[in-house]
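As structure tokens, the structure follows; a few thoughts come after it.
One protein chain is absent from this view; the other protein chains keep their places.
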Amino acid sequence: MSGDKKKFTYYPGCSSQGTGKHLDESIRAVAPVLDMEIVDIDDWNCCGASVGHIGGGQLPNLTLTGRNLAKAVEQGTQDVITGCAACYLNTHAGNEKIKADVKKRAAVNEALSEAGLQYDDNLRVRHVAEVFVNDVGVDKIAEKVTNPLTGLKVAGWVGCQTVRPFAATEAGGKYDTHDRPDFLDDFTRACGAEAVEYETPTNCCGGSVAVMSPDRTLHLIKDILQAAQDAGADVISTPCPLCQTNAEMYQDAINKEFGTNFHIPVIFPTQLMSVAFGQDPHKDAGLQRNTIRSEKLEGMAKK
Amino acid sequence: MTDRKPGVYLCKGCGIAESVSMDAMEKVATTENRIPVCKTHDCLCADEGVAMIKADVAAGEVNQVIIGACSPRVMTDRFDFDGAVTIRANLREQVVWSQPAGEEDTQMLANDHIRMACAQSIKTKPPLPKIEGEFSETILVVGGGVAGMSAAREATRAGHDVILVERTDQLGGWARKWSERTPHRPPYRGPVENDVASLVSAVEGDGRIKVMTNTRVTKTAGMPGRFAVTFNQGGTEVTETIGAIVVATGWRPYDATKLGHLGYGASPDVVTNVEMEAMLANGGLKRKSDGKAARTVAFVQCAGSRDPNHLPYCSSVCCQVSIKQALQVAKADPDASCYIVYEELRTPGTAEEYYRQAQEAGVIFVKGKVKSVGADLTVTYDDDLLGNDIPLSGLDMVVLATGMVPNSTDTSAEAIEPEKSALQLKDDIDPEAAIAIAGYAGEAPAAPERPERPIPEGGPILNLQYRQGPHIPMLADGFADSHYICFPYETRRTGIYTCGPVRRPMDMAETAEDAAGAVLKAIQALKNASGGVSMHPRVGDLSFPKFGLDICTKCRRCTVECPFGAIDEDEKDYPILNPARCRRCGTCMGACPVRTISFDNYSPQIVADMLSSVEIPDEFSGKPRILVFACENDAYPAVDMAGINRHQISPYVRIIPVRCLGSVTLLWVSTALEKGYDGVMLMGCKSGDDYQCHFVKGSAIAKERMSKVGDTLKSLMLEAERVRLEEISIADSSRVPEVLNAFSDEIVKIGFNPFKGF
Amino acid sequence: MAGVTSQTILVVGGGIAGVTAALEAAETGYDVVLLEKEPTLGGRVSRFNRYFPKLCHPTCGLEINYQRIKKNPRLQVMTMAEVAGISGERGNYTVTVKTTPRYVNAKCTACGDCAKATDMEVANSFNYGLDKVKAAHLPHEHAYPMRYVVAPEAVASGEGEKIKAACKYGAVDLDEKEATFDLNVGAIIWATGWRPYDPQKLTSYAYDLSPDIVTNVEMERLAAHDGPTHGKIVRPSNGEPAKKVALIQCAGSRDLNHLPYCSRICCLGSLKHAAYVREQYADATVDIYYIDIRAHDKLEAFYNRLRRDPQVNFVKSKPAHIIVGEDGRPVLCGERTIDREIYKEPYDLVVLATGMEPSVVGGFAPTVGAVVDDYGFVLPEIGDGEGIFSAGVAGGPFDVSMSAQSATAAALKAIQAVRADGA
Partner (left out) sequence: MTAPAPDTTRKYDLAFAKWVYKNVNGGDKLSMCMQCGMCSGSCPIGVQMDYGPRKLFMMIRAGMKEEVLSSNTLWNCTSCYRCVVRCPRSVPVTYILQDLAAKASELGYAPKKENKRFADSFWWSARLFGRTDERLVTAKYYFSFGLSEGIKRGLDNLKIAMGMIKAGRMHIGMPHTVKGRKGLQAALKKAAEIEARQSGV
């Protein structure tokens, strides 16, 4: 296995400075182990998420992406990667739209010129998970495991935007299916843990609707927690920061609402990898950032 | 024929020798039946076995090869010998594979199979074809539309002369009026050029096609290979000899004046799809009322079709035609708005792409049933998806997608003998007859009564001079005969084939293809006629019914019951056969009360000999005998397959294959009972609306006849239960043993036939 | 055109279309070679229980056709043979034929001793793998040719020798190898038919998550007397009667993610399946989920026959997904479009009306002298320049009657192509 690293431009996204800190930290921690060299987009901005276009309109929203891409090129034309589902969806979609539509590109650039920026390149915007599958390879992840998480039962919860709508498209790298993707369980198994079978691996947590009016979406998260618990999962693993936060922070509300008593840790696959690679459970894996901690996982971590 | 030289050849293979005594069977052949030649072989179908038989035939020692081996359904080609007739005794499937080995009953059954085969050979003669006189290779095509013109061209390309008859003064039919046509080749998108004009000129330029316009057929007599067809061309009558006939009379649009509820007649701007074609062909869509451009158009689907009060069937093409017309409107005027109001949108197959094209072009599809179309062109319909009546107004035009009515009669001609015609044109089957279901959990719905469907009016297309009447038979809704799924061209009038919308609603592309198919069957018919061989399903059969007029009582049952109208009556009311019309099913034979109709290799006498040859043990033996007549097309194979699956069948059963239950004469039943059989069963195909009889009516006629057998039994002082008719399908290999074993048990309960031993 | 050098007509595919085309041509007096890649003729229809609209059995018509074949010396049938290449032109094609070993030669009498000799079992392809058969077996009770076949697995293992030893007639030949040879023919009728669309590709319908989710072709076997359940329609999971059945239309068809075209027969096939179920259970209900019920032309009558049954319901909805409920039953989820009800409906048995995918997809297709469209349907060239014609579903999604019709037409076209005068 050659040691030379593959270079990527990294887009952390807003949650990396807040609720998704531990995703950002664990990605940065495992990347070098997997021979990925990542350099941040300088002065990146918000992607617009799923409501930006409402508050700001379509073109302003697209301009946000345009700016990120223009800034990314400053680091070189290597692929842009991000670990946040929403950032990926918006930036990937926006990028494809700009590449495909000359008029759109012109409009975006007209706006960007106000900031003295232009985006004339044809970058690829990819999700970290897709890079793990297509560039790194699951086998390599397994190779790097020094601390297999034997006995840990993990419910892989893919959520939505990591796979929909792009996972099966050409531009999206054709790395998995929309309804029943395998990659997350593959990651789990690569880390030496057990991937449990359950009903709802690609269910929706409610997304931004869950943030603005949980009453409408609590039952969605409840179904997921229930299915994972019934399947005997010790932890739920999800690649999406919004899924992670929603599923974690609403458990009390759900217990109140439905008379359940969920206390299920929700962690990121990169946190699992970090622990399995024998890295520092706090500095690298960021396990202390989970408001619902997993004794079992932390017990397995290198002291 | 030279005198018969039978030889019996017994196979020891496939477990026969292990199960029954070859010597015993040999004895039956040589001592009982005095067959001079009787040989056995380890594997009769192997080259050596076949060679052995060939040698005997070649040496002139044997001209009747009696094979005691496997079923006649297999090794047919192996056991086919020039200069000899082959008779088969089914020792494998119906004896050793369906009976316990080494049992006395099994041996008795095997012996009886040999007895029946030997008995069958006594009167069996090699059939000689009936070929007399001249035969024509010319094909008559009736109808000058797409179907007819295509048929004519296909026929000449295959080397046949054609007479193409068109009622009107020019070729082209409805298609001549079409602006464009629906796509039928990749990429299956927008409308394509209507190329009917080039077809017309191709026909007119074809030296082998004699086109007769302003012409109708006034009389058709004779048979395939030698039809005598009389034409009336503008008053003058000519008669030609024709080999075979293709009927391509096509369709007509449903009468829109019957669609008042859809606004037809209320406004000049409510038009039919046919009228729309003409308007589009003229280019630039102008309202009839004021000549203004029509920019907002609604298409009303199923205008008449799929409506029990009008056309109960789906006319199949209307959805695509409306899509085509909408696309044409949209193309001419990008700002035009088209709505297609449908209940079920039917764009089967690759036409789905065509549907998408219309959507892409912005045509609006709305699902619902149209309730009314007002004089102000407001279309009010019950919107299935938005859930209430929605008025669609501000329209410039409404197009009614009217359906296709088959031209199974000549509406411009007078009906001949209206009552008799009506009888012949009445729906033959009810296509909506209730299907068999186990029952209902709740209350059963009222039994559907058969709707009175309109009987096609007008005169016959061909005016057939047949005993059965002048019309081409039709099954339902005026569509010309063929109810077969596997054999769509088979009609009940041999040598006459229909194609195009007279057979089934279809579009231009399919019609052109259909024409080619019909022409192929026509060519076969005239070839077979000149060779004296049968058409489907007994393809290649040379035998044909012979009538012993000396004792004929002129009862007409044979002429009336023949499903194919093969038998006419001469001026003295004696039956005369048109051999090329005949399908050799033997229904006439079964009909004849004086048993004077027979085939060289299948006759009342031959079968009577067979059933009489069976050894009937006396009642003290405790072994009843049950005679089964099994339809050789379905029931008999089902019995074979029971054997192939090694299902055990009552050893008391003796099975004789028949060409069709229609050929079974009551004589056989009464003879059997007189001979001491304890029960008789007829196994045949389903009859009725979903009939499965290969001769259409055979099993129904047999059912009818057997309903009267009670009297015969009474006269013999026997229980009616001793004779039964069972519907057995070819897929009944598991059911056959149950049916036979149950019947055999029942017979044992009833007790033995008192006639035994008399 | 270089004139006609061969008057033989090659028919590729021995399903209802190929058999019909071959017979019609042969019975018109032409020499015909019929190729079938499986061990027996009959193709898809031989696996059907019954036909719509008469609910009659395919074997009925096949029996007649097989008798016609046996009586016709002009027609030569080759099983386990398929086309690997075509070159040449109308009147003079060279066709490369590839044969796969049956390991049983023409000496076979179908006595069955070979099957008795082995206990080894293999998946029963005739029943779509729903059950198993002996490694030496007759493909089915109505097989034509009526000849046994030995599974390659048996030949690979030592079992082949046992099977060979059991045959009295020297019919088992374990040395048979794959072979190719060339045929010179004047015209070709392409009748390779279809295969059911792979239900695994319909990921949201969870085909592989429950044995009680079957395809329409599997339903035919469940209803067939010689099928895995001897014709009893039961839940494959536990053998209990299937009394609440869902039939899902357009499982793959009319879907840009799968088969963009409409397969035409599925609606009618499902109506037939409703009849199968209702014929067996008085208290059974059948729900047919559909987008449009496409009972074309006279077949509308068949639709009406089923509509009369209050226990056959028509639900205008394309189900969104299927989940497996706690009790293990498949649960359909979706929106009823007429009343906008969101449903979650459990069933004993769910039948996916999978569409027809042309057999040439992913395999050999005649590109010389014919056109293959984007879907994989084979069409003749426009005009009379070429001598390759399609019959049956190879040329488009047709029902049986239309297939027989197109096959008869193709026979005439082929005859025109091989007539000495060229035409």
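In this document, chain identifiers A, B and C correspond to the written order of the chains, with residue numbering beginning at 1 in each.
Convention: contacts are C-beta pairs under 8 Å (C-beta built on N, C-alpha and C of every residue); 3 or more make two chains touch, one makes a residue touch a chain.
A quick note: this is a predicted structure, and the numbers were derived from the prediction, not measured.
J.: Which of the displayed chains are touched by the chain that has been omitted?
T.: Spelled out, the missing chain touches these shown chains: A, B, C.
J.: In the whole complex, not just what's shown, which of B:4, B:39, B:210 or B:356 touches the removed chain?
T.: Considering the complete complex, B:356 is the one touching the chain left out.
J.: Quick one: say which of C:132, C:195 or C:336 touches the chain that got left out.
T.: Result: among the candidates, C:336 touches the missing chain.
J.: Please output the residues of chain C touching the missing chain, sorted low to high.
T.: 204, 250, 254-258, 291, 316-321, 333-337, 339-340, 342
J.: In the complete complex, which positions of chain B touch the hidden chain?
T.: Per the touch rule, chain B residues meeting the hidden chain are 337, 339, 345, 355-356, 359-360, 362-367, 383, 385-394.
J.: List the chain A residues touching the unshown chain?
T.: 14-15, 17-22, 43-46, 48-60, 62-64, 66-67, 89, 107-108, 110-117, 160-161, 164-165, 168, 178, 202-213, 216-217, 220, 245, 249, 252, 288-291
Definition applied: only the chains that are shown with their structure count from here on.
J.: Return the chain label for which the distance between chain Cα mean and whole-protein Cα mean is smallest.
T.: C
J.: Quick one: report the Å distance separating chain B from chain C, using the average Cα coordinate of each chain.
T.: So the centre of chain B lies 23 Å away from the centre of chain C.
J.: Of all residues in chain C, which are in touch with two or more distinct other chains?
T.: none
J.: Which parts of chain A, given as residue numbers and ranges, touch two or more other chains?
T.: Not one residue in chain A touches at least two other chains.
J.: In their complex, what parts of chain A are in touch with chain C?
T.: Within the complex, chain A contacts chain C at residues 177-180, 199.
J.: If you look only at chain B, which of its residues touch chain C in the complex?
T.: It comes out as residues 13-15, 43, 45-46, 70, 73-74, 76-77, 154, 157-159, 185-188, 306, 312-316, 344-353, 356, 384-385, 387, 431-442, 445, 448, 476-477, 479, 483-489, 504-506, 510, 513-517, 519-521, 523-524, 527, 536-537, 539-540, 633-634, 637, 641, 644-645, 685-686, 690, 692, 694, 729-735.
J.: Considering the complex alone, what residue numbers of chain C touch chain A?
T.: That would be residues 203-204, 321, 323-324 of chain C.
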